[in-house]
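All protein chains but one are shown at their positions in the complex.
Chain naming follows the written order as A and B, and within any one chain the residues start at number 1.
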Amino acid sequence: MPKVTEDVVKRVAFLSRISLKDDEVSTFVSQFNSILDYFSIIASQDLPSPSPTDRLVDIRNVFRDDVVYVHDDDLSVIFPNKEGRYIKAPKIV
Amino acid sequence: MEAFSIADKVRRGELSAQEVMGKYIDLISRWEPKIHAFLYVDEKGALERARQIDDLVKKGIDPGRLAGVPIAVKDNIAVKGMPLTCASKILSGYVSPYDATVVSKLRQAGSIIVGKTNLDEFAMGSSTEYSAFGPTRNPWDLERVPGGSSGGSGAAVASGEVPIALGSDTGGSVRCPASFTGVYGFKPTYGLVSRYGLVAFSNSIEVIGGFSTTAKDMELLFSVIRNSDAPDPMDQTSVFSGPTSFPGLRGMRVGLLKETVGEGAEPEVVKATYAFAEALREAGALVDEVSIPDLSLALPAYYLLTSAEASSNLARYDGIRYGMPCPLDAKDWNEAYSKVRGEGFGPEVKRRIMMGSFALSSGYYDAYYLKAVAARSKIRQEMLKVLNDFQFLIGPTNPTTAPKLGERITDPLSMYLLDLDTVPVNLAGIPALSIPFGKSSSGMPIGVQLMSSPLRDDWVIKAAEELEAMGRVEMASKVATVE
Partner (left out) sequence: MIGLEVHAQLTSLKSKLFCSCSADYRRLPPNTSVCPVCLGLPGSLPRLNGRALEEVLKIALALHSDPAHETVFYRKHYFYPDMAKNFQISQYDRGGGVTVAKGGWLDLTLGQFVKRVKIRRVQLEEDVAKIVYPSSLLSSEYVMVDYNRAGVALCEMVTEPDLSSPREARLFIEKYASILDHLGVTDTSLEGSLRVDANISIDGGERVELKNINSPKDVEKALNYEVQRQIMIVERGGKIEMQTRHWDELNRVTVAPRFKEEEEDYRYFPESDLPPIRIEQDFVESLRAALPELPDERAERFVRQYGLTPYQASVLVSQKRLADFFEDTVRRGLNAADSADWLMNEVLGDLADAKKELTDLFPLIDDVVRVVGLYEKQQITGKIAKRQLKQLIISGRPLEEVPTPVRDESVITSIVSEVIAENPRAYEKAKRDPKAMNYLVGQVMKKTRARADAKVIIDILKKKIAEDERP
């Protein structure tokens, strides 16, 4: 059972792309540990590995025809940052 | 007034939809300052739609089975032209450009969407205290929570602001507010109601459900929103099944889940559950206690599984395509995303996303996520096994009545415990109805839960109708009243 440290919280915050203030990090460390204790009830169970097809609805092969349907409205109205019809996003290099 | 009667009278031309809507808008304006059930009300649009309905009736055209009936929709279900905030800052400014399938069906049936109701942010919570826009208050006691996460919808129906409402149920989010506010709350079989347009939180188990003040209204509402003749092509996990006729409660075997009336359940809640069992017996059902020991795994498995799925389903919120804008001046996109998500998400959402990322990450995936799926599978198997012998299962909806505002919010785990009795139902994918069954000595409504096998949704609602017709359902009172 892993003991959560600040490093672990920071790593998880990066994986989740959530920036945390310093006080948040320490709060989360203690909360994580109690939640992980709770999760360990499940982690410690002896259960067979599920198949990736395990679902609540047991169906197979639901397909859509290869037909084009044009969405009527101009969806660009919802874009927060635009340049012409492009979406503006932060630099990636 | 019940939805059934409104629709009936409007269709016949005996009642004006505009008059009806006017009255409900008035009720909303009187209750809202006290309970804050709504995040958005479309008064103008609703009255205009009511006018159109009246027009159709005058022309001899039938507007549909829910003609003129006002409905409130939880703000995590897409209504075209209305904001879709999920009670989160990260979606501020976002107006949905499309309707959820259930919303299209409601419109086609003549129902009028009055507005969007408050919820715990992204449906994560059991009290509606995690809304970024302030909590909703319980109409029965304004110092208490209405339950969650669909607290706004529950309070709106309980106060009489609307006769029916939509919510979503992932771990009890329809049934819990129904139980805390003294109304009916129904969670259908997974897949029977299209999820297209429901903002995903835990997509492998969540469903859209409904609120009403009578079982008959629930039947009507459900008949409109369910997949009635084919699965919804917009949701490839949806199913449909034909109506199943219910032979009546006489001779039905009912199992009372022992684990739900044991330690942790308030005495008055337990008492109400036994009274419910008695009512069923009086209707001719055979009620026995039944035990499913592995139910103790349900709550931790639920939180593990749903946190993992939440971390995935909420990854898309980065302010690039919609919502709170992503800053363009950060060092790079990672920093920009982290900033907008750090500011846009509330503490409970952040907590669950991070726990979920952890549970899915390399090295922990097998021990956490896969085990949670395995636990879900086990619980489902065991409940279905029991449902071979029993046509219904019962228990309390929640172990307590509505807590006070602020009571559980500092301790996440204590908040989770409110879902103890509702969560196994979600993991099993079965239908369940919370039925209002009396009040506690402090005047707070108590809800009891009626569950059945997958696709036996009709049975559950019809059983409640039968009890209601026999006068056996103990309503706290019809609806909470103001003044």
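Here is the rule we use: a contact is a pair of C-beta atoms (placed from the backbone, for glycine too) under 8 Å apart; a residue touches a chain by one contact, two chains touch by 3 or more.
This one's a predicted model, so the numbers in the text were calculated from it and none came from an experiment.
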Touch partners of the unshown chain, restricted to the chains that are shown, please.
A, B
Of B:P97, B:G248 or B:P325, which one is in contact with the hidden chain?
B:P97
Where B:G197, B:P403 or B:P454 are the choices, the one touching the absent chain is B:G197
Residue touching the undisplayed chain, where the options are B:A3, B:A301, B:I320 or B:M355:
B:I320
Pick out which of B:Q52, B:S223 or B:Q236 touches the chain that's been left out of the picture.
B:Q236
Of A:V8, A:V29 or A:I87, the residue that touches the missing chain is A:I87
Touching residues of chain B against the unshown chain: what are they?
76-78, 84, 86, 91, 94, 96-98, 100, 195-200, 203-204, 233-237, 308-309, 311-312, 315-316, 318, 320-322, 328, 333-334, 337, 357, 360-362, 365-366, 369
So which bits of chain A touch the chain we can't see?
14-15, 17, 49, 51-55, 57, 59-71, 75-76, 78-79, 83-93
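Operating definition for what follows: only the chains that are shown with their structure count from here on.
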Taking the mean of the CA coordinates per chain, how far is chain A from chain B in Å?
23
How about chain A: which of its residues touch chain B in the complex?
2, 8-9, 12-21, 24, 28, 31-32, 34-36, 38-39, 41-43, 45, 47-50, 54-57, 59, 62, 64, 73, 75, 77-81, 87-93
Chain A partner, complex, touching residues on chain B are 93-95, 97, 190-191, 204-205, 231, 233, 236-237, 239, 297, 300-301, 303-304, 311, 315, 318-330, 332-339, 341-343, 345, 350-351, 353-355, 357-359, 361, 364, 366-368, 370-378, 380, 412-413, 416, 429
